[in-house]
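== chain A ==
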Amino acid sequence: MIAGLYVYWALFAVMLIGLYVVISHGNLVKKLLGLTVFQVGVFLFFISVGKVAGGSAPIIAEGAGPYSHPLPQVLILTAIVVGVATLAVGLALAVRIFESYGTVEEDELERVADEQPEPNGAFGAQCVPNAPFGSERGGGRS
Partner candidate 1 sequence: MSDVLLNPGLVLIVGAAGLPLLRGRAQQLYLLALPLLALALLVRLSFGERGRLSLFGLELVTIRLDALSFVFALAFLIAAVLAVIYSWHLRDATQHVSAVIYAGAATAALLAGDLITLFVFWELTAVASAVLIWARRSQASYRAGLRYLLIQALSGVLLLGGAVLQHSVEGHIRFELMALDNPAGWFVLLAFGIKGAFPFLHNWLQDSYPEATPTGTVWLSVYTTKLAVYALARGFAGTELLVWVGVAMTLFPVFYAVIENDLRRVLSYSLNNQIGFMIAGVGVGTELAINGAAAHAFAHIIYKALLFMAMGAVLHRVGTIKASELGGLHKSMPWTARFCIVGSASISAVPLLSGFVTKSMILAAVAEDGRWVAFALLLIASAGVVDHSGIKIPFFSFFAHDSGLRCREAPAGMLLAMGLAAALCIGIGLYPQPLYDLLPYAVEYVPYTASHVITQAQLVLFAAAAFSFLYRRGLYPPEIRSVNLDADVVYRRALPYGWHTASRAVERLRLTAGPPLRRRAASTWVATTGPLRPNGRLGTAWSTHLMVWCIVLLLGALILLTVR
Partner candidate 2 sequence: MNRTPRPGWLDDPRNVTRIVYGLYAVCAALLVAELVIGRKAEFGIEAWFGFYAVLGFIAYCGIVYAAKALRRLVRRPETYYQDQDVRDE
């Protein structure tokens, strides 16, 4: 009835590839792409759960044979919308980050954020040597 276990292994691999991209790549856009791959893997997993071997599309008609379970497909339509929205938000943020930091590499972002003073003077670097609870290097983060 189910399309065979190898499908699950393959989809599992897709998910892991997505996650691996998120972990291994510093570039924010690549991270988002990895995230999308991960999501797509999950979506496919959902759909494969509803697949009935030899079943047709779930269209009710006279004399129709067995058909795949429609509910996962409906759900995944919603999930795809959610995924697209997430991707949109993420990309928009990436663009904003590039505009304000000049880079989308996460390691560099961290360094740039620490090195350059914040635009607002009140939040600028305030070094407190030997304060009882320690000092903070470079710029504040308020």
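Candidate entries met the following condition: all candidates are chains of the complex that A comes from, given by their letters.
Keep this in mind: a residue touches a chain if its C-beta (ideal position, glycine included) is under 8 Å from a C-beta of that chain, and two chains touch if they have at least 3 such contacts; residues count from 1.
Quantities reported herein were computed from a predicted structural model and do not represent experimental measurements.
K.L.:
Every candidate listed belongs to the same complex as chain A; state which one touches it: 1 or 2.
P.N.:
Answer for chain A among the listed options: 1.
K.L.:
Any idea which chain A residues touch candidate 1 in the complex?
P.N.:
Checking each residue of chain A against candidate 1 gives 19, 22-24, 26, 31, 106-107, 110, 114, 133-134, 136-137, 141.
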